[in-house]
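The complex appears here without one of its protein chains, the remainder shown in place.
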Amino acid sequence: MSEILLKATALGKQYGGLRAVSGVSIDVHRDEVHAVIGPNGAGKSTLINLLSGDVCVTCGAVMMGENDITALAPNRRAMAGVGRSYQKTTIFQNATVFENVRLAAQAHGGRPLRLFGAASRDGNVNARAEAAIEAAGLTHCFDTVARFMSHGEQRQLEIAMVLATEPRVILLDEPLAGMGHAEAQRMIALIRGLKDGRAVLLVEHDMDAVFALADRLTVMADGQTIASGSPEYVRSHPAVRAAYLGHDHAAAEGEAA
Amino acid sequence: MAHVSKLWRRGAFALVIAMAIALPIFAPTYYVQFAAKAMLMGMLALSLNLVVGYGGLVSLCHAAFFGLAGYVLGLMTPESAGASMWLSLPAAVLVAGAAAAVIGALSLRTRGIYFIMVTLAFGEMLFYLFHDTKIGGGSDGLYIYVKPQLAIGGATLLDLENNHAFYYLALALLAGATLLVRELVRSPFGRALCAARDNERRALSLGFPVFRVRLTAFVISGMIAGLAGYLSAAQFGFVAPQMLGWHLSATVLVMVVLGGVGTVLGPIVGAFALIGLEEALKASFEHWKLIKGLIIVALVFLAPGGIQQLAALSRAAPVERKGPPAAPQSTEALSNV
Partner (left out) sequence: MDAITFAVQLLNGVQYGLVLFLVASGLTLVFGILGVINLAHGAFYMLGAYFAYWISRYTGNFGLALVGGVAMAFAIGLALEQIFVKRLYGRDHLAQVLLSFGLILVIDEVRQILFGKDVHSVAAPTWLQGSIRLTDVLSYPVYRLALCAICLVLAAAIFYVIQRTKLGMVIRAGAENRDMTRALGIPFDVVNKYVFAGGIALAALGGILVSPISTVFPGMGDGMLIISFVVVVLGGIGSVAGAAIGALMIGLTDTFGKVFFPQISSILIYVLMAGVLLWRPNGLLGRKES
């Protein structure tokens, strides 16, 4: 079994009286895609936000290898090697593809906040940005302003930005949402490539994509884990079939057809 | 086309610089003093724009940094001699920077409307500090009878009592401050500042320490505002609490918007435009403030892009955006967990 890069133990998040997430433990392994599925309101997005630091935990711990990152702010977690995409596309709409990715690369360059010298002339940062753009398959729209791109390309851009931060763990929050079939196929291929040397946590509604990509699955409902294991194990888990998969899987297949 | 317009712009810019250098040779003293005053306001607007335009932080306390530095000069000036500029200038700038660090550290914990209110309140705190206590002569202010001295070993380098000398000092320091801001906004730091302005969440998740970036910008901006305030106090030979008041902060904000938010030179143009306008209105109308107020209201609705937008309109060239329209954001409804 490959090394565990990100380990969350008994995570909990409470909003007033509402338990959005409670007692969720999850291991994300290197070279694997770990998918988290569950019905709407199951707490999947909250889980990602807890792992990335966008939301503070009420209880539990998040470990990155040997380091406890539970108390770190999102920017510190990013520096520790956690990269993420958002459910709603979160890019710099008025900047070009290159500038978006260059910013991401800059944050992880040698002196990210240098006060003097033009930012655009840092050869190392530029080279890493170019490599990330190429890896995300966006070489053809290098100089396009982000808001003029199609939805699918904007999501690819988000992946390119994550890649440029050179993460060891990547958290993807519904990367396929709102995509057409062809766009989705391209994104699936892209995500499959991401796990090489990294650990990927994927929250996704598209069951075909999930079963095409996942090496490991966790099913959530009402803020809790109801099953976790290999795709085969989860697929045949009675509680999962009852609670969620049977109905939704059929619906997903219906949509794809 | 683009190449020609760039040449034009460079030519116009060189002409303005040449005129600024030549002004004292042909213009009467009044205009030289007026231009120096406008340049110092331009420097204040330049500093404010670093946080408002590039940082997206609407600060209403920059007059406090401006006035505070003026008071430092006033307090360091002996009764019948000039203060040493070698000591008083760095002291004034450092005090302004320290105030910006404290106020910034507190107010940058907040966002949006809160930030505006908190900066306004802290700015007024400094106003009342000088207005209600005897530190700086209370509400009467302080006179600076002798301008600061710039000398080495007893030999005067620059006699600031001379209007032309003062003008050139202000011009040189404005040029220096402008180059500094230009360098900052092009640097990785400046890009990070803009990223935090455009999308704070994303800037954080990319790994940028947003609070630290903003605080650094706020302190640098406060120090430039302090430099402008020091020179203004030296020019007028007088400091009063009104120099720290929020009406000045708001007026400088108008200059920034008038000249163009988020451009390096815009605020300086805006400062000249607004001060020139004020002079013209004062000379012609008794109730000129009414007209000034109406012009500000009109600016908000008719030309939120400032003078540049007016200039673009007058060229009547249709400003078309290239590329297809933005993709519909239809995913929000689908993807809510």
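General observations
Per-chain numbering from 1; labels A and B assigned in written order.
The rule is simple: contacts are C-beta pairs under 8 Å (C-beta built on N, C-alpha and C of every residue); 3 or more make two chains touch, one makes a residue touch a chain.
None of these values were measured; they are calculated from a predicted model.
Looking at the complete complex, one finds that the omitted chain is in touch with B. Although one chain is not drawn, the whole complex shows that of B:L40, B:A83 or B:V118 it is B:V118 that touches it.
Residue B:L60 is the one among B:L60, B:I144, B:L160 or B:I220 that touches the chain not shown. In the full complex, chain B makes contact with the omitted chain through residues 52, 58, 60, 106-107, 109-114, 116-118, 120-122, 124-125, 128-129, 131-133, 246, 250-251, 253-254, 257, 261, 287, 289-290, 292-297, 299-301, 304.
Operating definition for what follows: only the chains that are shown with their structure count from here on.
Mean C-alpha position of chain A lies 42 Å from that of chain B. For chain B in complex with chain A, the residues that touch the partner chain are 183-184, 186-192, 195, 198-199, 201-210, 212-213, 216, 322-332, 334-337. Of all residues in chain A, only 40-45, 52, 54, 73-75, 78-79, 83-84, 86-95, 103-104, 106-109, 111-120, 122, 125, 144-145, 147-151, 154, 161, 165, 174, 177-178, 205 touch chain B in the complex they form.
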